[in-house]
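A single protein chain has been removed from this complex, and every other one stays in its place.
Take a look at chain A:
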Amino acid sequence: MASPEFATALNMKRSSMSPRTLFSSVMTVITFVCAALALIPLVAVLSYVLINGASSFRLSVFTQLPPAPGLTGGGFGNALVGTFLTVGIASLLSIPFGVLAAIFLAEFYRDTKLAETINFLTNVLSGVPSIVIGAFAYAFVVLATGTFSAVAGGFALAVLMLPTIVRTATESLESVPRDFRQAAIGLGATRFQTTVQIVLPAAIPAIITGVMLALARAAGETAPILFTASTSRYWVRSVWEPTATMARLVFDFATAPYKSQQELAWVGSLVLVALVLVTSILSRWIVRKR
């Protein structure tokens, strides 16, 4: 029969006291505690914003202009419009460039020196602090045009979004199975036809997700907006004038001395968080639907 050294191996019952089981249980507990700790800030932020924001929430915040200092009431309709405007301009600038760059990186220049270089630069760009990008946009657009504007803000946000878009789009394209490409090429499709008719449609849901997440993040960015779009107390009339945005409004009003302004800052935070949440859910839903 079994030799003495192996006698225990025949006993397959689980023993809660064996060192292996004990180690495994301890590790499970530690992992659980860490996960719970990591969730605390998330839950704290969300509930704090929700409680403070909801208590002063009125529908009129969406339609009214900010109150003059000291007055109550009012809203941030202009800032909401401004946020959509700057993010819209940023999308127009960054999505075409970002997706085209990704197509070149993934489909035409894959594994070349050029692709490696661009990839490296993209990574560097994504590590640049957003305040630096704001300074760059200030020098490049604000000084050149002589005015703070939605265009300058949109430009700054576009630079900020570009690396995320390029990276997620490249990854989405590269994750399209090689089989599809081979099948198309084998049927006599050119590289270009393969990309446009087969690879891109297969990658589009994933690309949209990446773009939406980049958008949601850009909508909440304050640093690059501070000295590009600046702010305004009025409704937007042109993309070439200082423009209010939600992020800037929260920044200004949260630090303002008046209670009514602080309350609006909380409602604004809630709206920003809701925007991000809705965008994330929407992008997931788009992917599911495919």
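One rule holds for everything that comes next: contacts are C-beta pairs under 8 Å (C-beta built on N, C-alpha and C of every residue); 3 or more make two chains touch, one makes a residue touch a chain; residues count from 1.
The definition used in the following text is that contacts and distances are computed from a predicted model.
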item	value
Omitted chain (choose from "Acyl carrier protein", "Oxidoreductase", "Membrane protein" or "Phosphate ABC transporter ATP-binding protein") - UniProt protein name	"Phosphate ABC transporter ATP-binding protein"
Residue, one of A:A115, A:A189 or A:A256, that touches the chain absent here	A:A189
Residue among A:A115, A:A202 or A:A254 touching the omitted chain	A:A202
Candidates A:F57, A:F84, A:F140 or A:F180 - the one touching the absent chain	A:F180
Chain A residues that touch the omitted chain in the full complex	111, 177, 179-180, 182-190, 193, 197-198, 201-202
